[in-house]
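Below is the structure I would like to discuss, written out as structure tokens.
Only one protein chain is missing from this complex, and each of the others stays in its spot.
Order of writing sets the chain letters: A, B and C. Residues in each chain are counted from 1.
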Amino acid sequence: MFSFQLSAEQQEFRDAVKDFVTNEVKAVANHPDRLQAEDPHFVPAILEQASQMGLRTLALSEARGGAGADHLTACVLAEELAVGDIGFAATLARTSELGHVLFDEAMSDAQRAQFLKSYVEDDNYHLAYAGSDIEADDSGWNYHRSEKSEVEIPVVATKAGNDLVLNGTYAFVANAPLAKLFAVQVKTDPKATGLTAAVIVLVPAGTAGLTIKEPAKVETDADGEQYYRWFHGTGGSVTFKDVKVPAANVLAGRSQLFGAAAASGRGSPLVQALNIGLGRAAYESAIDYAKIRVQGGLPIIQHQAVGNILAEIAIRLETSRNLVWKAAYAADHAGEYAAISELPLQIMAKAYVSHAVHEAALLAAECFGAMGVMKDMPQPHYVHHALVFVHSDTSNSTAKLRVAEAIADFKRD
Amino acid sequence: MFSFQLSAEQQEFRDAVKDFVTNEVKAVANHPDRLQAEDPHFVPAILEQASQMGLRTLALSEARGGAGADHLTACVLAEELAVGDIGFAATLARTSELGHVLFDEAMSDAQRAQFLKSYVEDDNYHLAYAGSDIEADDSGWNYHRSEKSEVEIPVVATKAGNDLVLNGTYAFVANAPLAKLFAVQVKTDPKATGLTAAVIVLVPAGTAGLTIKEPAKVETDADGEQYYRWFHGTGGSVTFKDVKVPAANVLAGRSQLFGAAAASGRGSPLVQALNIGLGRAAYESAIDYAKIRVQGGLPIIQHQAVGNILAEIAIRLETSRNLVWKAAYAADHAGEYAAISELPLQIMAKAYVSHAVHEAALLAAECFGAMGVMKDMPQPHYVHHALVFVHSDTSNSTAKLRVAEAIADFKRD
Amino acid sequence: MDFSLTEEQRAWQMKAREFAANEITPISLAREQIADPKHTWDWEIIKKGSKQGFRTLAVPKAWGGHGADFVSQALVMAELSRADCAIGKAFSQNWKWSHLISMVCSDDQKKRFLTKFLEDDTFVMGKGITEPNAGGDNRLPPPDFPKSGFRLRAERKGDEWILNGEKCFIANGGVGKLFFLDARTDPNVGIKNGTTMFMVPADTPGFRFGKQFNKSGWRFYMNAELIFENARVPDANRVGEVNGGVKKGTDDTTGGDLFGDLELAAHALGVCDHACDAAMKHVKTAMKGGKTLANQQWVQLKLNRMYMLTEALRSFVMRIAWEHDAKVHTQNPGLAMNFSCDTIQDVTRLGLEIMGSSNGRMNASADKLARDAIIWTHLGGDSVLRMRYARRIIAASK
Partner (left out) sequence: MDFSLTEEQRAWQMKAREFAANEITPISLAREQIADPKHTWDWEIIKKGSKQGFRTLAVPKAWGGHGADFVSQALVMAELSRADCAIGKAFSQNWKWSHLISMVCSDDQKKRFLTKFLEDDTFVMGKGITEPNAGGDNRLPPPDFPKSGFRLRAERKGDEWILNGEKCFIANGGVGKLFFLDARTDPNVGIKNGTTMFMVPADTPGFRFGKQFNKSGWRFYMNAELIFENARVPDANRVGEVNGGVKKGTDDTTGGDLFGDLELAAHALGVCDHACDAAMKHVKTAMKGGKTLANQQWVQLKLNRMYMLTEALRSFVMRIAWEHDAKVHTQNPGLAMNFSCDTIQDVTRLGLEIMGSSNGRMNASADKLARDAIIWTHLGGDSVLRMRYARRIIAASK
């Protein structure tokens, strides 16, 4: 039976997070020093508090000590957290999402026995995945052609008795500087291509030979071009130099962690739920400002030109949220997906929401006039973070081509 | 509990309508002669068939012989009908909507006793409302100012014993040429302004002195400017020349029929549900054509440029439908509106969907190249009808300003 | 850098403006309201305009024409289209083929056809390229499928060519007296190398008009199928070399293609001017919420956008007209045509928005402009055309 109402439990949890964000997170997130420095990190205290509210272990099943949130609930709360700070919310979402996949789905009992207790009990225990989520990351680029590009796995694992010895570097892994446990995609044959010979192995932080390095502000490529690293929250390169881990740390039967759902575009739209929170932060700040800023003898919210901007933002956020919630609901009810939609909602959400929120962030900044580009204010940060969402995962353009393949019933071999 | 799944009953009804549209409606709607002539009328046979399926009396309560559909169900089915033909669907939607309001809500037992039987039993019994739905039709234009424009009621009713004598003309009333019963907003004092002295009176078709005239193709105003009449389905001017009706035909306690919900922007988004059906018709025709039209050695659906267009349309329709369904659900659960949304969803749907479907219709026409502007094809008609939706009800721009007033918590006195 | 006009350019502009206001505007809506697509055309306005020189504007002075430069041509197109772009197009369509005749035809052909063209006020011309199964493939021939494109077949038989096949969506079809036809003279190679162009008078045996298309916009302007059933065309009517009909590369020297870019862009400019005029008139008189629309902020913002885009387009159009006169070859004319497509859509839509919501009625002129504008989406701005110019720019970049 169709219903657009969250359960009482979902609403309560959301209200609690909203209060936490309003009372605790915003002051830290929008502290002038932090805005000026554009420091993507977040003070540990707030992450600890969030953990104590159950947000770090949100998706972990209740039986294992988590909150057992489904995708929809995770999306509802991720939006609220991101209203406070996008990096903070992304970090928590990443750990929570990995917590469910690793502990509820991928680990053996023995592995769980080794790692679960610390994950549940340590408020500073975060997770990271060094690997490629999707094999066919060039789908879309290969619109209507069967050629697949293959993942390149940069870390090689060689056997040494009961151990695996890891060598290689992942250039960027989200959550790496905070993570206490890494799931690492490695290949056991240096000559293998794609996912042949790929396995996933658990590597605790602190293992000898494991080095985490935060990204340089600027990277220069072989072609002399400079690049900025775009990400939310925290992350860094992860280098393995003769890192020895027991072969028992391999996740049985896994060559990738999120592959199937993400490749079909029918997985959880968690990333875009975070993005909506970002858009809301921009929107709410613009409303507040428009009510107090006086020009022409009236608060600018009373000018049609500003009212129109706020309505444009509201409509974008409303349509974005509906799409994300629907995609999350469909991901939660994968068995009935066909009755809910014929199309890949997760990938549609990526294409639509990232564009809509970027526009919303720009429109919100416009309400602030010159203040909207000054780092005294969060506005330019909102615009930047919204751009990062446009270009994370897959590009919007290739996302649309993946939708088009679904429309055309094209199946890649 | 949140759910994006329609009930089994809703799905069945939808599938039945979809079959009807595919097998019966489309052939009539897209008949070459009809497309060339741009005749907005629809052959009665199809309306009769639709009536026999229960679509004419869809919203009327079950107890009174209808299907008792709520707003959501009405929207789901209106979309399907409009895939077949927009005018046909609009006619049915209007009669169904009025059927519920008049027979379930507005009429006295005595009035029902007089009219209900024919309405339920006669497959050709349609309804029309000659009056203004919303008093403050200039809200939005009066952004953030308390001045209200007042409705002008063009028909005056004077008492003559137990009768009312009606004189005056409504320039355009939807469904008028088909209607067997009119609800007419009149004023009982010729000097009254706005809704003071307004009452609504039932006038059966065929009453002496009642004249229905279909609209001229072109109307010329006092300023010498020419105008085209824009509407869906059928309609015309309704003139009252000494029309005598019993005073017992007055709807007790009503000065307008839809006022409150429409004025608050929280009523049913039925009109935009029809619009989505129009967009679907354009979309589905573009997909069909793109699969068979070969250029560059390949069906054009295999060209990125065309795939991108189809994805853009799919995203617009998806986001539109979600918004309309949410608005319909909220209108069905008016008591819990605040928990569902803080904003006027019906008016947001108007602003968003009409824009999105117009874009979708243009994009779909583009897939057809030169064929897209030839009246051999339905494409130019889709574009025209989409434009009519942009400009029906209230303009998109003023709709957004009404949203902005809600954002600012502005209350008109 | 000089944006001012010469006296001659200014004179053409003024003459066109007067003709548009006095002759075209009064009949524009009446013609478009005729339901039967065979009857929207009006020979009287063609004759009147022809006597003013608007039909023969582009014929070189040496051949007895006006020899107006491209800047003058752009000005005249914009002025005529400010009143009715379908009527404006009915005139300028002839210029395209005057350019073609004067640039690539033999003296004999010039003599035979230009003379008739100049003498007869009802002599209008067109060109047939598109066929039911060949639109985009003509514009951007796919390298992987060399034989795709139009299929009209011409086979030599003595001094004649026998044409068989069909063209569709052909401008001035139904009223034209002379058509240029691209036909396959070597069906075993692609259109680039196997095409010959012919001049085919309307009274050619075996050639007839088929269906008259019923367009949603540009209703005055005729559009029909051309049908060839063993049509016999003398070799003397062949244009250029056998199999040399479609020019290679980007330097179209026929005057056809290049001018077509300017033509669509300049007509779009006229439509945008028309939309601005109408919207301005409306906002100064119509009242809502107790004030004129001109005092509504949202109306001001939309009006700004209409004028802004229109002036951007005017700048671009005048620049490419100058580039044509100066024989500067760039991709700018193509880009300007694409831009005119986006601009005309936006400006006419904004016009509708400003003039909309008057009790379920729509200003007839605003409605017409929006329908006229949609024609541009396939003529001036479809993805094939956009990719074509992008590829040329990529190829030309270092």
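The definition used in the following text is that a residue touches a chain if its C-beta (ideal position, glycine included) is under 8 Å from a C-beta of that chain, and two chains touch if they have at least 3 such contacts.
Quick caveat, the model's predicted, so the values are computed rather than measured.
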Remark   = Not-displayed chain touches, in the whole complex, chains A, B, C
Query = Looking at C:Ala20, C:Ile191, C:Ala321 or C:Ile375, which makes contact with the chain not pictured?
reply = C:Ala321
Key: From B:Met53, B:Val120, B:Ala247 or B:Ala305, residue that would touch the chain that is not displayed   = B:Ala305
Task = Give the residue, chosen from C:Ala20, C:Ile45, C:Ala58 or C:Val71, that touches the chain omitted from the document.
result = C:Val71
Request  = With the missing chain put back, which residues of subunit A would touch it? List them for me.
outcome  = 36-37, 138, 141-143, 145, 147, 149, 171-172, 217-219, 223, 225-231, 294-297, 300, 303, 305-306, 309, 362, 365-366, 369-370, 372-376, 380, 383-384, 387, 390-392, 394-398, 401
Message = What does the interface between subunit C and the hidden chain look like in terms of residue numbers?
response = 1-6, 9, 71, 280, 283-284, 294, 297, 300-301, 303-305, 307-309, 311-313, 315-316, 318-319, 321-323, 325-326, 331-332, 335-336, 338-339, 383, 386-387, 389-391, 393-394, 397
Message = By the contact criterion defined above, which parts of subunit B meet the unshown chain? Give residue numbers in ascending order.
response = 303-305, 308
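Following the convention adopted for this analysis, only the chains that are shown with their structure count from here on.
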Ask   = Where the centre means the average of the CA atoms, what chain is farthest from subunit A?
value = C
Inquiry  = Taking the mean of the C-alpha atoms as each chain's centre, how many Å separate subunit A from subunit C?
reply    = 51
Note = dist(centroid_CA(subunit A), centroid_CA(subunit B)) in Å evaluates to 42
Note = subunit B touches at least 2 other chains through residues 143, 306, 397, 401
Task = Send over the residues of subunit C in touch with two or more other chains.
result = 296, 298
